[in-house]
Structure formats: C-alpha cells, structure tokens
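A single protein chain has been omitted; all remaining protein chains appear in their positions.
Coming up: chain A.
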Amino acid sequence: MLEHVEQLVPVTALAFCSDDVIISGEGQYVRAYDARTRELLASITVFDNTAVHGLIVDEHQGSTIVAWGGSLIREISLIQDEGASHAFKAFALRTTTDWILDGALSSSSDETSVRTLAMVTAHNALVVVSLEDLSHLEDAKGPSKILPIVPGSNCILYTAHIHWLSSSQCLVASGTAFGDVIVWSTVLSDKHDGTFAATTQIHYTFSAHEGSVFGVQLSSTIAPQSNPEVRGLLATCSDDRTVRIWDISDLAAEDPTLLGPQRETGFGSKATMEEHAPRCLAKAMGHISRIWHVRFTGFDPADRLQITSFGEDASTITWILKSSGSAVYDLEQTNVQRAHAGKHIWSVATAEDGRIATGGADGAIAIYNSAAIMAPPTELSEPLLGSWKSADKFKAYGFISESTIACTTEQGKVVAIDLQHDDSSRINELSSCMPNLRGYSLVTTLPGYAWLAGASGGIYMYAHEHERLFQVCTSTQKTAGLFVDYLDFSKARNEFGLLVTSVGSTTTRLLKLVPHMQSSINLVPTAQLERSLKLDPGFVVTSYTLTRLGGRNSAVLGSRDGRIAIYGIDTASEMAGTAQTSLLVLLDVHAKEAVTSLLWDSAGLTRDLTGFLHSTGRDGKHAIHRITLAEDTLQTDLVHQLSLPFGPNIEHISLRKDKTFMIWGFRSKHFVAYDVHAQREVMVVECGGAHRNFAFQPSEGGGIFVWTKASNLYRQSQNQALFGLLRSGGHGREIKSVAISSTPSQIIATGAEDTNIKLWQYNDYTGLRCSQTLRKHNTGIQHLQWACGDHYLFSSGGFEEFFVWRITADVAGIGIGVVCESSHPRSGTSDLRIMSFDVQHATVVEGREPETFAISMVYSDSTLQLWRYMTTDRSWKLCASGDYLTACLTQATSLGKTSNPFLTASMDGHITLWSQAEHDGDTVAWTQRHRVHQNAILSLMKTPTLADGSVLVLTGGDDNALGISRVTPSGRVRTLLVPRAHAAAVTGLGFVGTDAEGVSGSGKWRVVSASVDQRVKVWDVDVDWQREGVEGVDVRLVGDVHTAVADVSGLETMGLRDGGLGVLVVGVGMDVLRVG
C-alpha cells in the first residue's frame, strides 16, 4: 500500500568501503555511493522501523558490512556483478538487549581466520558475536537475541569506542551522561560453541568533563611527535565545549576498588569519588555548541598528530597536538570547515588515506579533501617589488589570463604578474613610470587585454599576446570609471565597447574599439567610434554590460544608488556634443545600494527576442530581469531577486564555461566565491573585509584571489574544493510546512525552523533537487501556500511576518526565478505568529495574472484577519478582523460562497465557522464552534463540496485522533472521530484518491495521515452522503508504514512520474512514498 521511493533524512552512519565506495545509513536504508562520480550504486532497507546508527566494513573483505541501529544488527554484503552494477544482499536480522553505541571487528593477519564482532551498549555492556554467526540467511523464527557477555552498569552512556588490541582483547572507552569516562578491557576466549568467555578489567575511571561526554576515541598505536613514551591516547569531547586528549599509555593500571560495588554517579559526585585518572595532555575549545564526535586523523606535513572534532554547530575543526616543551602539549586549531547547513554532524567516517566524511542532520554527505587545505596566503609586494618596495606599491589590477594580472603601481608603472605558482610569481615590467598613472589609476580587463586610465591624459590599452601597451584615446578629466565588454557577442573578432566616465561629468563616453593594423603589423583594436551617453542626475556608473536582443544592441549601466539604465547604441552617432538619453531606467534594483556587476545572458541566441540581465549589488542580492523586445520596444520584468547566504557586499557574477553561474563577494572579513547551481561556497579567504582592491579569477575547483591589505598585495589560490558533497542536503533544521504547486511542474516549497524556504523539484532520476533557497524570514516558517498554479507562493512566520513571492518557473541558467514581491504591512511589528492562512484569488482577468488575493490569516492571539492584496500596486487592505476566544488558532480554510465562508481550527480542539457581517463589513465573527478533538488541531484538510453542498473536513489532533466532520451549507457540523489513530499527534493529512459518484451515490476517499510517531497510515473513507450527518461515513485502515522522518510536521500529495500517486512527508527530512 505504501512504498518508500526517495528520502532525504539525517545521515546517521557512514563508512568508507572498498577504494571508491562510501556507504551511509540514511533512515532505515544503507546506501552505497561512488565517491568519485557521486552515483548511488545500491540501496537496501536493513531495518523496518529503525534508523541505521552504525556501520562497519570488514577491512579484509571490503564487501562485508555490519549495520546496527537501536538494538538491531544485520550483516549485509555489497556485491558487484559482471556488468559492474552493485547490489546489497542482506543476512538475518539479529538483536541484542540494548542500544548499541559502537562496534568493531577483530583484526587478524590472515583472511581465513574467524572474525569477531564486539559491540558496546548504552549501559556499558559488551556484546560479542562471530561474523560467521551473523552470516545466516533470514530465519523464519524471527530474530534471535545475542546476550551480552559483560553485563554493564545502570549508568547511561552517550558514547563508546571499542578497539581490538589483539585478536582476543578489546579496549573500550565509555563516556557517561555525567561527564565520566571509563577505560576498560576484556580478554575473550572462544568457547567454539558460538559463545565466548570474558575477563574484564578497568584501567581508568575518572571525571573527564563538566558536561555529558558525547565522543570518545582511543588510539593504541599513534603517539604524539617527540614523545615515544606516550603509546596510547584517548580523545574526548563534551557538552562543556572542550576537546581533551589523555595519555592512557599505562594499561596495566588497575584500581581494584573499581571492581567492587558500583561507584556513585551523577553530576558533582567527584568530591566523594576516588579517581583513577589518566594525565590530561591538552584541552581546547573551538566549537560554539556541543561537540558530538572526535577522531584521530593522522599527521600533518610536519608530522604532528592531527585530531578532528565535529559539532552541533555543523562544523568540522582540525587540531594539531603541538608539543610546547617536554611532555607539555597544546591543541592548536588549524582548520575549520562548514559543509553542512544548520545544526548537527551525526556521523563521521575516516579512511586510512586521510579522507574524512561527515553526514549531517541536513541529509548531506561531505568528503573533506585534506590536500586542498590552503597554505597561508602569499605576500606578493615584498618579493616582487624588491628594492622598490619602500618607493612603490601595487595599485590597481585585473586578470588578463587564467593566472596573470595586469597591474599599475603607485609610481605609474604598468606590470604584468604571473601568479601561476604559489611561491614563484614573476613580474614583467610593461612600461616605466607614466606620469598620468602616478598616484591614481584604474584598470579594467578582459582575457588577453587590459585598459588603464589615470588622473588625466591618455587612456591606454594593453594587448597581452603582443605585450604591447598603447594609447587608445585621451581624457581631459580625471577618469572616474573604466568598464569594458565585448561588442561582438561571439567574442571572436576582439571588438570592444569601452565605457569611460569622468569625475563630475553628466555624460559618459562609449568607445568602439575594432581591430586595426598598427604600425608594427600587429592587429590590435583602436578607437573607431565614440558616442556620448547622458547620465541621469546622481547616476554614478558602477557596472556596465552590452546586450543584443533581436539584433539590437544596447548598453546597460548600473549605478551606485541601485539604478540600472539601458541605452540603444545602434543609431548612427549623433551630432558631436549631443548626448544620447537612456531608453529606460530601472529604479531600486538593489535598493539604494551599488549595482556591482551586470551580466547579459542571451541564452546563446542573439536573434532571440528575450534575454536575461543579471545584476549583483551591495544589498546582498542577485537579481535577474527578463528583457523582451516587443513591437520595437524593450520590456523588462524582474524575475529573480534573492539574498545570497553571504554579503551584503556582493561584487560580481560570472558565467562559467559549463553555463553555471559563480558569484563572489564578502562576508565580514572574508572573501567568498559561491556556486549558484550547487548552492555552495567553493572558496573562502580571509582578507580583512570588503573595502579594498581585489581581483578574482575563478577556475574549476576554486580560483586565484588577489587582494590589497595594508598597501601590500596578497595572493591565495585554490584548485580543488575543500570538500565535495557526495549528496546535497536540505534544511538545516526541521521542516515546519510544505506546499506543492498543482501545476505539472510540481514545485515543492518547504519552510523550516532554520527560517529558510526552499523550492525543490522531484523526479525519479535526480530525486529531490533544491533549486532555490529563499532567505528573508527571521523566524521559523509556520505556513506556505501556492496560488495561481506556480506563479505565487505565500509564506508566514513569527513576528507577524508574511511574504508574497512571485515565482517564474523557466528562467534560463537558474531554473526557478523568485522575487519577494511584497510583505504584509505589519511584518516584523509584533511578536505574534501567523499560524496559518488561506489564499483565494479574488479576481482573475483572462490571460493575465490575477490582480487581487483574499487572504485569511489566523494568529497566535486567537484572532482572524481578512486581508486583500493587489498585485498591480502591491497594496494591502485589512478587510475585516475578529476575535475567537483566547486559544491560539492553528488552521484556516475557506468554504467558498456559503453563509459561513471561513473555517478555523484551534489549540482547544474546536473547528469554528465564521461569517462576515453584512451590515458591519470590517468585522468577522464566529457563528459556531464545534469540539472535535480534546486539544490542538494540528492538521486539517477538506474535500471539495459534496453533492448536497456539504464538505467533509478532516482533522488530525494532538490527541492522536483523526476527525471527520461534515459541515453543511447551513453550518451544521457532525463529527466522526477515530481515536488512537496514531500513537502520537497527527500532524499531516492528504487525499490520495477519490471515487466520488454522482448525486445519488456514495463517495470514497483514500486518505493518508502522518504522525510524530513516525508512522504513515492509509485510510479508506466511505461516505454515503444521503444518510444523516456522519452516519454514512465509514473508515478503514488499509496501510501503515514507518517513516524515517522524525518530528513530522506535514504531508502533501504529489504525482509521480509514471502517473502514480505519492505523498511527501516532511519534518526532520523529507520522505516520498508511493501509494499503491
């Protein structure tokens, strides 16, 4: 009845498998991925109702894997057939008596010897089983239980690490909820009847942290540099935000008193406790919240021991254990990575070659590339300027090739600097000091060329191929801005449009540079034509591009105050002295902040009548206008305008060879380069902040960033990303609302506690792909609803936040375009939450977008407000408002043109009908309330109007019940209640099929419900609507499955590619199920 199709849930287990395969535990699945191609190789359900919390791979037999979750254990193997395709094979399910924290397989020198699996439980018990014993096929009698051989204690552990010292001895470190660590070992003897005997001793037991211990890691083989005496180390991490390293070399140590009665537990019991503690070598803080895991991760190039910690803050911090004198150590932080969104790294795997993989609550899997960790930035000024340094410094610069910049100096020199290699940059002097470039100069570049200007006099061009610098024109005034773009869009003929603005001038000059034979027989462009563009008052040019649409050429200029002006540049040059005026000006494209870059994307076809103009600005946004040539005039539509996850200084957008966009800018003291398609930061450099000269040349895995800091020039390059995402993640916190557009495009909108809204597309091949992230809310999202197909999305949250998003489904290059068209006038003005709302089109004009929406909103202070929003002038009008009682309202829906057009649900379990008084238009009052549930109604949906004009309203309650209420047009309500429909609150409802017959007949609906108990159930609801009230309603449970999504908050129905019906369940993750 219900079948899982796709899911994106927290990654709770990870392991490196054979060479290029990584396996993960995602909910009840184990999945195998190709680490290079990111392809999903195989997937298997290992447990029915339990998530996989641990995975180990047999190091000898790379295909043998043991998975566990809760108290369940299952061996699986990854098989590759002759066609090279992979498949998992599962062995029998086994159980033990308690939650398993860690497991390890005994190592043995030869492959044939018996391998033993040892596991530690949350009560510090040891469970041992031979691998052979796990490799049975499913037993009809059900799973057999493996009992612990070392019984454990009553105190609960949050973490343990088990490590085989030999083929018969295990060393265990256990971390308790109260901050204690116990290090103990067991010698095992195989009794050859499938059981083992154990002799246990405790080596250390001590209070290691001030808070719960969440991560422990043992090492018996690696030692810190310079101290061979230390043979065994223990790393621990905790609630108290510290990582600590302990010397546990002396495993002979044994406190006999420890083996006696159990010691006192609990916080602060230290005083009475006789501790047997190892020496703490070092301790450090770095994470801003709890630390979940710690690992020994090899040695740095200087042969110092590396430790990596992983936190609730979703960051991965690398430390080195640094000797600071004999037997004194420091933990020094060397690297911080943040590959996951929001909170929590739940799983970690390390490979022998130094690779680290992490799995997050966001569902992403990241693989860190330790080789890509950047060396400190190189300073260029000193070595390159050499003896000049005191007299001269680098001034303005830009890239003229993948690794070369053209640069002016303070003294007016022009140089080319080759930055190909980290440590050996080469400088080539192109000209000696030029007086008009002294003290003030500007540089703009395109591949192979640079243009230079100064305070007055000549404007120069440098052609790199010929290494020639020559003057293209003169300027009588100080040049304020110098911009260039290709005039020939094929970029083949080297025709350029150079834009020169002068200080204090109300016009700007546009020079056409075309290839021309110079005296030295080199073909270089020279100034051919000049036109003058008139600037509107206050228009200071900050960016420029040339566009071609339907064969018409235009120059587009961006200003310092957020304006964009478009000029036609096809007409013959007008009379000298007459400046050309703009065709149109767009105001406030980037609020009142500078438009930092413009990029024309004609989608490859210059004869097309539509193209896209991208702009970036210091308002932190990336905007796209669709420009259409219609009846000889240009029409512009803003189709996209979203904040980026960094900024507000967004400096540039560029189109890469693979037709994806890269945007760069700054976040506080860092330079950030961002891949728009992958929605991730690809390069981050600490450079001191936004206000400085810089140049960036993007490349495959990063690029070269050059910047000026305190009059010195620095360089940082990166040729591979610091981490790769094997699987992209979703929200960083739990999803609170979901809405799917009822169009064939089926755009999925999710809103989460991380305050973001994400737009997704789903298909059977690529699975769930997030195409946009909408960052504007300051509180968790409460509700989302689509309107007009997929043209409008509405969202609400706390602080009375309510936004109207205009969506364009087919924007070249980025897919879905999003503009926040308007916000509710009271957004952000109070601390009330808009719990839910319902949107109806009030008017629909044929062939045009609807102009007015009627929105009914329900508030946390028990009020209902009816608003009208007009898209034409973006105006808002409060039509009516009314009070319920004092309970928080939770749901709103419209019942159409009836005497009670509004229905709400509330925390007190009632559904309430409302009417708008005829005589008193601005109040809305409830006419009757009807108790359905004992307490909060958390989900609600209604059928279309039945033959008799009534509707069925389905409700899911916090009281575990499913309510079916029939509401007649006259406002009569009758309810059928299914108590104990779930074991916890029913938070999602959806219809997945209907078979409603005509007036005389009966109707049948198939309903899906989802609950916080992590079950999704299917119900058949039969309605004989000729019978009174709900007498003719009958409900049967027809399907029931587990979902790996915790904290379920909603459910939406969706169509699957093959025409089947499915549901999307959201909460901590997303789960797509097919309904049979």
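Points worth noting:
Keep this in mind: a contact is a pair of C-beta atoms (placed from the backbone, for glycine too) under 8 Å apart; a residue touches a chain by one contact, two chains touch by 3 or more; residues count from 1.
One rule holds for everything that comes next: contacts and distances are computed from a predicted model.
Of the names listed as "RING-type E3 ubiquitin transferase", "Small ribosomal subunit protein uS9m", "Actin-related protein 2/3 complex subunit" or "Putative tRNA (cytidine(32)/guanosine(34)-2'-O)-methyltransferase", the one that matches the UniProt record for the absent chain is "Putative tRNA (cytidine(32)/guanosine(34)-2'-O)-methyltransferase". Of the listed residues A:338, A:438 or A:478, the one in contact with the hidden chain in the full complex is A:338. Remark: the omitted chain is touched by one listed residue; of A:131, A:156, A:427 or A:514 this is A:156.
Checked against the full complex, the candidates A:24, A:205, A:238 or A:616 give a single residue touching the omitted chain, namely A:238. Considering the full assembly, A:72 is the residue among A:22, A:42 or A:72 that touches the omitted chain. Here the missing chain is touched by one residue of A:249, A:699, A:934 or A:1002, and it is A:934. Across the interface with the omitted chain, chain A contributes residues 10, 12, 48-51, 53, 69-72, 93, 95, 97-99, 122-123, 125, 142-143, 154-156, 158, 177-179, 209-212, 214, 238-242, 261-262, 264-268, 285-286, 290, 292, 312-313, 315, 333-338, 343-344, 346, 361, 646, 667-670, 672, 681, 684, 686, 831-833, 859-862, 883, 885-888, 907-909, 931-932, 934-936, 938, 958-961, 974-985, 1012-1014, 1030-1031, 1034-1037, 1042, 1046-1047, 1068.
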